[in-house]
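Take this structure first; my questions come after.
With one protein chain removed, the remaining protein chains of the complex are shown where they sit.
Let's look at subunit A:
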């Protein structure tokens, strides 16, 4: 029997990340506990290499490993986001791990393998690959959430996320296995061909049921209401650098899979899933923003804010769905579809920078024995640490969608896509909810600049330089792409054209 030649070109970034993860695992054994920072350096260098490789293979467009992997620029775009978010999370970790007595070795390994899982997931062209990637990502995160040994909240977060996440995985598998039962295929393209051919005439109810099951599982991963219950507790309990990582990575990965699977495979089911996402999106925006107003803990507030961002992102997905049904002069409106998908991708890129930056500020303020996560701890920060307060202000304004920041570009394209595709109602709800969001973002700024701290003033700790590097870099990118987003938009447009062609 002749074995086929295995072509690794399609998965070079994944190979690099895996090898670096294994290298960190091996080096960890030989290092003394006080020199574990070396591991962060190795991981960062490895991620930089992976970034270069991903960029070098950006225009790639092929299906490899007998249809299991789609190495297209769509997946490369998201791989860039994962690599950057992993790098920023590692950058903000060393000091935090030290003061909260967390074992650094496994932490960096698991971040690398989690990144690998997300990369496998977005490049998955087969339900099996997507599922394996999702599980790799999820299991790494369950473990890392419980890394703060002496803190019962951390164990609670880990346990909660593990139990609920397992249920979500099981529900996803239900949906996937129903699709396999109906079509006899797991490959996305073949399922799409089957659905096209039968025009949903066969097993209609079963198809709808499995679509709903898969949607529920993805909604859990992006923390959309009503599947958001785990988010605040897990985000609050997990070590903060990891909270930053898990508020970005899994959410972006799930959105990438939603875009690929729902737009290319389930495009015959558009009326069904746009309805589902419509309800999810409205609930997510309303509940996320309104509850965030009541939070006194910054981590919880950012958790609810990240829930509400999933709501805005879903608007983009809905617009992309409805755009496939719009016909201009009897021709499909391809440009509307690609503009809507582009809005989601650009928003995700922006969300990565600003959310990681905001969490990095929270980490920079943490002190041994006192995480300083309450709103009260931020009172008068501008006088004590003017530079940090300024960076936090920029990041919060970006999360709010203030003009001149990357967050504004994201929101602008999302709402523009919604209006051009006729989803005016949801766009209006989104804008109203952005106004509600202004309340809790600006409240932090008010606390930093206009409130006097009550009681005794605790001096801030010395800031570890690496955490501040993360804050500064993310802020710079937030401003830079806020003024000149052309590069990111061009990259997103290019990859969508390639995927839809």
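Basically, a residue touches a chain if its C-beta (ideal position, glycine included) is under 8 Å from a C-beta of that chain, and two chains touch if they have at least 3 such contacts; residues count from 1.
We take it that contacts and distances are computed from a predicted model.
K.L.:
If you had to name the missing chain as UniProt does, which of "Aldehyde dehydrogenase family protein", "Amino-acid carrier protein AlsT", "ABC transporter permease" or "NADH-quinone oxidoreductase subunit J" would it be?
P.N.:
"NADH-quinone oxidoreductase subunit J"
K.L.:
Using the touch definition up top, pick the residue from A:20, A:122 or A:136 that touches the left-out chain.
P.N.:
A:136
K.L.:
Quick one: which of A:69, A:104 or A:437 touches the chain that's been left out?
P.N.:
Of these options, the touching residue for the absent chain is A:69.
K.L.:
Given the contact definition stated above, which residue among A:35, A:149 or A:383 touches the chain not shown here?
P.N.:
A:149
K.L.:
Of the residues A:59, A:152, A:184 or A:403, which one touches the chain left out of the display?
P.N.:
If we include the chain that is not displayed, A:184 is the one touching it.
K.L.:
Which residue, A:4, A:33 or A:330, contacts the hidden chain when the whole complex is considered?
P.N.:
Going through A:4, A:33 or A:330 one by one, A:4 is the residue touching the chain not shown.
K.L.:
Using the document's contact rule, name the residues of subunit A that touch the chain not shown here.
P.N.:
Considering the whole complex, subunit A reaches the absent chain at 3-4, 6, 11, 18, 21, 25, 64-69, 103, 106, 109-110, 113, 116-117, 120, 126, 128-129, 132-133, 135-136, 139-140, 142-143, 146-147, 149, 181-182, 184, 193-194, 197-198, 202-203, 206.
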